[in-house]
Every structure is written in structure tokens, then in C-alpha cells.
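Here the complex is missing a single protein chain, while all its other protein chains stay put.
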Amino acid sequence: MVALKDLKMEELYAPGHRLCAGCGPSISMRMMMKAFRGPTVVTNATGCVEVSTTIYPYTAWRVPWVHTLFENAAATASGLEAAYKVLLRKGVRNTKVDVIAVGGDGGTFDIGLQALSGALERGHDFVYVCYDNEAYMNTGIQRSSATPRGAATTTSPAGSVIPGKRGRKKNLTAICAAHDIEYVATASIGFPGDYIDKVRKAIEVEGAAVVHVFAPCPLGWRSNPADSIKLAKLAVQTGVFPLYEIIKGKYKLNIKVGKCIPVSEYLKLQGRFRHLFKPELKSELDAIQEQVTEDWNRTLDLCGEKPKVTG
Amino acid sequence: MYRRREEYNEVIIPYQGEGSTVRPQELAGMSGNEAVAYATKQANVDVVAAYPITPQTIMVERFSEYVANGEVDAEFVCVESEHSAMSASVGASLTGARVMTSTASQGLALMHEVMYLASGLRCPIVMMVANRALSAPINIHGDHSDMMGSRDCGWIQIYVENPQEAYDWTLQALKIAEDPEVSLPATVNIDGFTVSHAMEDLNLLSDDQVSGFLPRRKPVYKVEPEKPLTVGALAMPDYYYEVKRQQEEAMRQVPHVLNKVTKEYETVSHRKYGMIETFEMDDAEIAILCLGSTAGTARTVARQLREKGRKVGVVKLWLYRPFPQEELISVICNLKALAVVERAISFGAPYGALCSDVASILQDCEGRPKIFDVVCGLGGRDISPEDIRRVFDEADQVAKTGIVRDRLKFIGVRE
Partner (left out) sequence: MTEKKIPLSEKMKLAWKETPIAGVIFEPGSSVEYRTGDWRVAKKPVIDQKKCIKCFICWIFCPDVAIVRTEKGVSEDYDHCKGCAICAEECPVDAITMVNE
């Protein structure tokens, strides 16, 4: 795992962008760019990162950067990759270009899933980095299929009848792995060395690769901006967001959590779960813990690790 | 099959089939789809990202054969939808590569939002549209409602009458689109089935002639690691308007660039093109104005009526966007009556799209012809010589009485 002091000092991501104080996705972009190895082009789906980093005439990007639409980051990346490949072959260009597609959970899990699936199936040589802040944050914190159970969002509010989002978080990595691509990984900004390594591995793979990075949103999650990294670590340590790789279809656990911290330690720091701590919703809180434990054990099983009892 | 073409005064050599080295003016039998696929191959395109939809499918199939056989060095990206087709085309075009694609009907409607991206980001993509009716009800046959639904998206729009024009215009559209004064995408519209599938004879250019006419594209700007730039930033109200004004200015350069390009093409191909094509308009009193293959039927009937002494003419628009205002005014202002025949309907509007545009420019005419709109051929219903005769007769009535009885007539519908 790369040590922080060995990361390159060059900042390809400039300050002065308008993302919130303590923005997890912002940190995820900065860290991602530490993994770039050579000529790179980034294409970005509409969302928090895209809008806030490129308000004309200001841009926070020091690499070539393209934004087209919300649901087509993977399709735009396909076009870029195909063109650079041909231009290299025809001698118009003389260096290879790494193509990185970036999308939030909104532009990836939901509206962008078709384009992602198509690009993965065709096997374009690109990396898709999905920064996951678990809702459509840019348009006002509406729920996405990445919103976890019980979370309050503006379209799944914690009401007296329905206590927040119903249903589970969609399993993006399993969907990507089902396309038989060589490399899929989950990451968290709380574990920078692991995340940056994974982006680099993804870039080095010949063919498509996907990195799904967990990135807390203080505004949308109603958490303290200073807690963004803490939450990113807790999510892993409670088993809510396990960190693993799927390399040629085989799961490998990267951060082995000895005994998972109770989920409530993670939930209580976020206003979006505050309603779950009401006495009448105890059963919901317990159900969430049960589901997390079950999913964690399933992940362990897939990774060939022994299931542990959690608190 | 071959025959002597009097106007070229050359002996034509039979076309030897796919893959043969085509000699200048070689005669071939091709459908519109095949002609466009062939032009795409000869243009040394870099990327084609396309999704199949009737009646465009033959174009992508032919082209993928050329790629598979190494007859063209291009990346053919079999995308999973038309929205992705245009998205990938935009991505590819931004790198400075030459990009072409094709679609029809529902596919065009699906990629609608991306069309604005292509023109807004000034990507000179050339797309063949095999015009087909829009659902509902689902109908796979030819009419212009698909392109008319997207006419404001900032693309150059050209309509062709037959496979020869489809071939020639594909090459010319590429040169016009890629011109640095323009740098806008263009559609080449070919009537679904009538032009896309029916085989006709056409003369091809040789590979050398095409590569001489279409050298490597020189983009106005490109996305490359050597010069990092940000494309697609958020433009707040303080900045958006200027970009759009610029785009309109680029559209306004199309007429003079088109004239330059068609002149050059004439020296290579011996075929002369422009913004409009007229038939017997010098002394015409009544005329039909239309797009695409309908013009062929109209000319046939017009010839017959001329033999009987009636002063009729036909105006066909090749260029629809930007609308050829000056050229048309010089041709239609002295008519007594003009019938605009269109294969699309604009529900609830006083006139269809084409007739609206014609009516608008008549404001600048001193002597104004009476005009009326004729909707026919929807959903691929045949526009017969009978229908055209009825239109000319109606135009005659209007010319004689000076009264337009029906500003919008439906011809060919069962009543």
C-alpha cells in the first residue's frame, strides 16, 4: 500500500472550487488524481463534483476534463477511448491516453447504469470511479438506489408512517463484476492508501475497471463537516461498507475488521438517521443492524474469510 | 449492370463489387444506406458509434463489414442505445477525430438531448438520418417527423432525393461541418425506405479523389493531455447567452462555406450542388416546394403538365437548416401560388414546420405568392403522381382566384 509521503506532490486538483466544507466527494477526487500515471483525460457526469468544480470561468481541474450529460459518463468515455485508440493507431497521436469516467451514485447507480453496463460489456480500456454520497445530493438530497435503508432524504423523508428510505442499497460492485471485467473494487476516503492503490490498479488494467468509493456528505447526511473522514472509517469498521476487490471474479477482502463496531455508533453521528433513535423505531434500528451483519457475513463468505460475530 | 450516361460522355465500367478499387465515376447500384456507408468508408472516418434502427440498419451493417474486412481503419463502437451513440460520438469528436454515425425516428428522439450537446460543443459530427415516422402508433416507414422534431437543435440539416445525392452530400456535409468557420454537426436526411432501401444507380468517386477532397480533420479545439482544458462547464446566466450567439453566427457561415465546398466538389465529381434545386422556375406561375424524394415525383408530374402548356415549377431544398432565405426569395417571389408539400405534421400549428419557414421569409417579398401547406405521405403512405396533380390543381385554383381555401390540406388520407 502506498505511503502518504510517497504520493506525488503535484496537485492536479486546484483549490477554490465551490464544494461544501468537509465534502467527501471532493476528497475522493483529490485522492483519485494522486493515482494518475501519465496522459489522462477525465470525463465527469453531472452532479456535485461536476457542477461545483467548473463554474465558468473557474475550473478546479488541471487535467483535460469533459462534461456532457448526467447519464452518459461511461458512453462519453467510450467515445474518448475509441478515438484515442484510433488516433494512436493512425499515427495522429503518439502516446496512449488513460480515460477516467467519474460519476456520483446518482449518475451511476440509476440514470447512468445503462451506459456503464454497455461500456463494461464492450470492454473499453477505461476506469469508472463512482463517488458514493448515497443520494442525489446536487439537486437537493433526494434518494437514489444507493441510499441505505432508513436514511432520511427529501424524497424519502422520515415521516410518521414511513421512517426513511425503504429497501436496500443496490449492489453496484456485484453488477459490475457480473460483466466479467477484470477489476472491481470498493474503497473509502477514510483509507487513502488503499483507495489510491486501487485507482492505480484500475488504471493499469487493460480493459474496463470500476472503483466504488464511499464519500460522506456533511450537508446531505446532516453530519459535522469535521467528521467526514471519521464516518468514512466507521462505515468500514461497522461492516456497513466493506472494502474488497473482485479480481477476475474472485473476491478479496482488503480491510479485515476483527470485530465490527455496532452500526449505531456510525448512525448516531448523522442527522439523516436521527429518527431511528426514537424508542418507537427501535425495531427498525435493530433490523438495520441485522441486515448489516448478514451482508457483512455474506461478503466475508464471498471473500473466503470466516464469519465473525458482531456486537 | 451498366449503361452509358450521356451527360458524362464516358464509357462506364461495371462495378466490380465490394472491396474493389473504385475508379473515378464508377457506376454502382446501391441503396441510400449503402451509398452512405460507402461514403463513410471512403472518408477515412475515425470513429462510428451507432445503434441499429429500421430503416437505417443496412448502413451500420455495411459499415461494420468494411471494418471487419479491414477496408477502413476505424473504431466501430456498437453502443447499447442511441443516447449512448451520440454521447460516444461527442466524446470521440472532442478528441479531434472524424466522427460519423446514423439513426432514425425513435433513435433520433432518444438522442435528442445529446444533439444539443454536439452543436453546443461544436463537434462536427455527420449523421445520416433515415427519416421515419415517430410512434405512436409505431410505424417504420418514411416521413420527416423525426428530423422536424429536432430541427432547433443547432445541427446543419440536408435532405437528399436519391442514393447519388446521399453519397455526394455525405462527403460534402463532412467538409462543410469540419470547416473551422462552421465547426457544427450536420444531418444528411434520406427518406426511409424510398431512398434508404431502394437501389438506384450512382457514380462513385475514387478513394484518392475522396481523400483529396477530405484530408484529415483540423479541429478548432480538442481535448488532449498536452493542453488541459475544461469542456462543458456550468455557464450561469452571465455567460450562457454569448456562447449561443456565437453558435448562431457559426450557422450563418454555412451558406458561404457550402458554396465554397459544392464548387470544389463539382470540379471533382462533375456534379453541381447548392442550397436549393429548381425545375422550370424561371417563368413558373405556380410551384411545389418540398424536401427529399417527393421532388422526383413532383418533377415527373411537372414535366407532363408543362407539355400541356401549364406554367408549373418545382423547388427542392437540399439545405433546410440554416434555412436558405436569400436563395428562396429570389426564386419564389414572383409566383402566383406556392404549395409547400411536407411529410410531417406540427400538431396545433397554423402551418407545418417547412411551410412556417417559407411563410416567414415571404415577409421580405415585394410581390407575395399565396401559399398553402399540404401534409401527405405520413407514416410512409405513398405520395403518388395523382396526389401531386391534385396539389398543382389546387395551386392553380389559388392562383386564379387569389383565395386560399384551406391553408393546410391533408392529401392522401381516407376521408
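Every chain is named by a letter (A and B) in the order it is written, and numbering of its residues begins at 1.
Quick note on the criterion: a contact is a pair of C-beta atoms (placed from the backbone, for glycine too) under 8 Å apart; a residue touches a chain by one contact, two chains touch by 3 or more.
Not measured: the values here are computed from a predicted model.
Check B:Ala235, B:Val268, B:Ile329 or B:Cys365 against the missing chain and you find that the one touching it is B:Ala235. Only one of A:Gly38, A:Pro57, A:Gly167 or A:Gly249 touches the chain withheld from this view, namely A:Pro57.
Counting the whole complex, the residues of subunit A in touch with the unshown chain are 4-5, 7, 9, 11, 13-24, 26-27, 30-31, 34, 53-54, 56-63, 189, 192, 218, 225-230.
The omitted chain makes contact with subunit B at the following residues, 120-122, 183, 220-221, 228-233, 235, 238-243, 245-246, 249.
Everything that follows uses one rule, which is that only the chains that are shown with their structure count from here on.
Between subunit A and subunit B, the centres computed from C-alpha atoms are 44 Å apart. Subunit B meets subunit A in the complex at residues 46-47, 49, 73-75, 77-81, 83-84, 87-97, 99, 113-114, 117, 121, 216, 223-236, 239.
Chain contact summary for the complex, subunit A toward subunit B: residues 38-41, 43, 50-51, 54-57, 59, 61-69, 71-72, 75-80, 82-87, 89-90, 92-93, 95, 97, 114-115, 117-118, 121-122.
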